[in-house]
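All protein chains of the complex are present and in place, except for one that has been dropped.
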Amino acid sequence: MHIHETNPKKTLITVLVFALIILAGFLTVKKPKFRYKKTLAETVGMLEKKEGCFKPWQLVDVLSKVNNKVVLIDIRNKFEYGQGHIPGSENISAYDLTKDKNIKHLEELKNNGMTVVLYGNDQLQANGPCVWYRMVGFDNVKVLMGGYEYYKKHKDNLEATKNLDDYIKEIPRYDFAKVASSKGEVKTENKPKKAKIKVRRRKKTAVAAGGC
Amino acid sequence: MSEHKNNGSTKYLNPYFGGVLLGLVLIATFFITGRGPGASGAVKSLVVETVDVVAPSHAESNGYFSRFLADGKSPLNSWLVFESMGIFFGGLLSGVIFGRIKKFRVEHNPNITSKTRLIAALVGGMFFGIGTQFGRGCTSGAAMSGTAVFSFGGFLVMVGIFATGYALAWFFRKLWL
Amino acid sequence: MGPLIPNGVIASGWDFVIAILIGLVFGFILEASGFSSSRNIAGVFYGYNFVVLRVFFTAVIVANVGFLYLDYFGWLDLSKVYVLPTYFGPMLLGSIIMGLGFIIGGFCPGTTFTAIAIGKKDALFFFIGIFIGIFLFGEGFPLYDKFYASGYMGNATIEDVLGISAQWFTVIMTVVALASFWVTAEIEKKVRKNRKEYKF
Partner (left out) sequence: MNKNYIFLTILMLALAVGTLFLHKEKEYEQIKPEELLWDIIQPTRYVTTDQVAKMIIAKDPTLELVDVRDSKQFEKFSLPNAVNVPLSDILKPESQDYFGLPGVKVVFFSNDDITADQAWVITKRMGYNDTYVMKGGLNCWIETIIQPKEPEETAPYTEFEKYQFRKGAQMYFTGAKVESSAKKTEVKVRRRKKTSVAAGGC
């Protein structure tokens, strides 16, 4: 007869060791600091809805302390912050955004029902961090459209930007097909030399077109 | 015949103990190499190498063998060949330790002759060889390693082998009972 | 962290050394568990020896469970390990042919090596059989080269195809395996009563 060891003592010991290793794994495993709270599909849905925009003229209420539910965070580096920033804004450089201290701060703000508005020099600079914060569950984070540069240009009369759309991104500023096929004849002569961006005024209803 | 004499002194491991160890080896293999152990791939390499040595032009023109000759390296220079050598020596080691190594012998059911058993083994091997190529692996490479990492193909092969085995067991009972 | 070689923790030059070592342990366990005897193996189909079922399923469930925990702990990145690709038709046919070969020959390629090592002539014949089988397969390849590549589903996992998560699959596998261990132990006891003992 083929004889197998019948006493499973060794088996029990091995499985116990195995279980202990797993237990050790549980004890040593680092709880990840961040976890995506939104799936990819949810993130795309969120981006489509274009939540998380903060328009420059909304700053008026913040600066005049009428709206005290908003905290401004400057994500540029200290140097740039030192050269000029929106009054009352905090400076957390993009590189320090994940620091425990700052995350704790952001969590406190979130729990207090505050809205956090990130800004960089332009909207693009804060765009990525804003999307990232929303992915990991900080739905109260928004991005300042136009960024600091836009604010600087219009800081004396922010209220007036309500009627402008030049801070809104993702609007085609030209009729691409026409301009690009015009054999290059129209070009520079017709265009006033200084004009940087052709600003077409729009009714406010068109704001939804903005990508943010 | 010697194998018919009582030789109950050698013992096998408790099967569950063997299973747990095997599972841990599987984990270790994937952990270290990122792939699972197998066996039939080594025989395939051997076949390809043999064909290549005996009739190189034929091996080149064959649609199947030429796949494994593409990079100009000997097909024997592969992971599975070394691993299979390890399996052989591992078996040898276990045989030495548990005293199961004896001179060449045929193990068979007393109701059949050695010759029948040898022919059955040869035929069975042939089927198995063909099957491994369609199935992309054998019981260890596909069924066990595959199922261990949740591969659907591995699971399919495992179910297929065992289901067929049970379905056909009655027809071949003379060989074993 | 893992898998170590693909992640470059261990240089790939060690690949073959590790291959031999893994094979060594693998072969040792196969032999020591009784897989070097075709009659042990075939017993699983006739109810007198369930060693194959025990070893095989224990190994699979231990590995399943282990992988899930290791993946969770970040020790082994399961997405980086080689997942056997699925070719539905060919694999189904292949497994049926293998099942046939299994019941006739009583070995499988891995166990043949260990059985040859301890001096089983039938294992040697089985090995020669595999050799011929693969050779024949290669020679006849043009007849079924289309079929051979058909049904490709990529590196499909059970979750991809059956929609069962790996965790639930593990639980189901474990329950089924453990239940079968208890049941087969009883079957084995009954069947063995009516059998002549066999020696090796």
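Going by the order they are written in, the chains are A, B and C; count residues from 1 in each one.
The definition used in the following text is that contacts are C-beta pairs under 8 Å (C-beta built on N, C-alpha and C of every residue); 3 or more make two chains touch, one makes a residue touch a chain.
Being a predicted model, the structure only gives us computed values, none of them experimental.
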item: Selected residue (touches chain absent from view) among A:K33, A:K65 or A:K101; value: A:K33
item: Residue of C:M1, C:A149, C:L162 or C:V175 touching the missing chain in the full complex; value: C:V175
item: Touching residue (missing chain; options A:V60, A:L97 or A:M114); value: A:L97
item: Contacts of chain A with the absent chain, listed as residue ranges; value: 6-9, 11-12, 15-16, 18-19, 22, 32-36, 39-41, 43-44, 47-48, 94-95, 97-98, 123-124, 127-129, 131-132, 135-136, 169-174, 176-177, 179-184, 186-188, 191, 193, 197, 211-212
item: Residues of chain C (touch criterion as defined above) contacting the omitted chain; value: 3, 5-6, 61-62, 64-65, 68-69, 71-72, 79-85, 109, 154-155, 159, 165-168, 170-171, 173-175, 178, 181-182, 185
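Here is the rule we go by: only the chains that are shown with their structure count from here on.
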item: Highest-count interface - the chain pair sharing the most C-beta contacts; value: B-C
item: Chain A and chain C, separation of their C-alpha mean positions in angstrom; value: 50
item: Residues of chain A touching at least two other chains; value: 1-2, 4, 15, 18
item: For chain B, residues contacting two or more additional chains; value: 8, 12-13, 15-16, 20-21, 24
item: Contact footprint of chain A on chain C as seen in their complex; value: 34, 37, 39-40, 49, 51, 62, 66, 69-70, 72-75, 197-200
item: Interfacial residue positions of chain A with respect to chain C in the complex; value: 1-2, 4, 15, 18, 22, 25-26, 28-30
item: Interfacial residue positions of chain B with respect to chain A in the complex; value: 8, 10-17, 20-21, 24
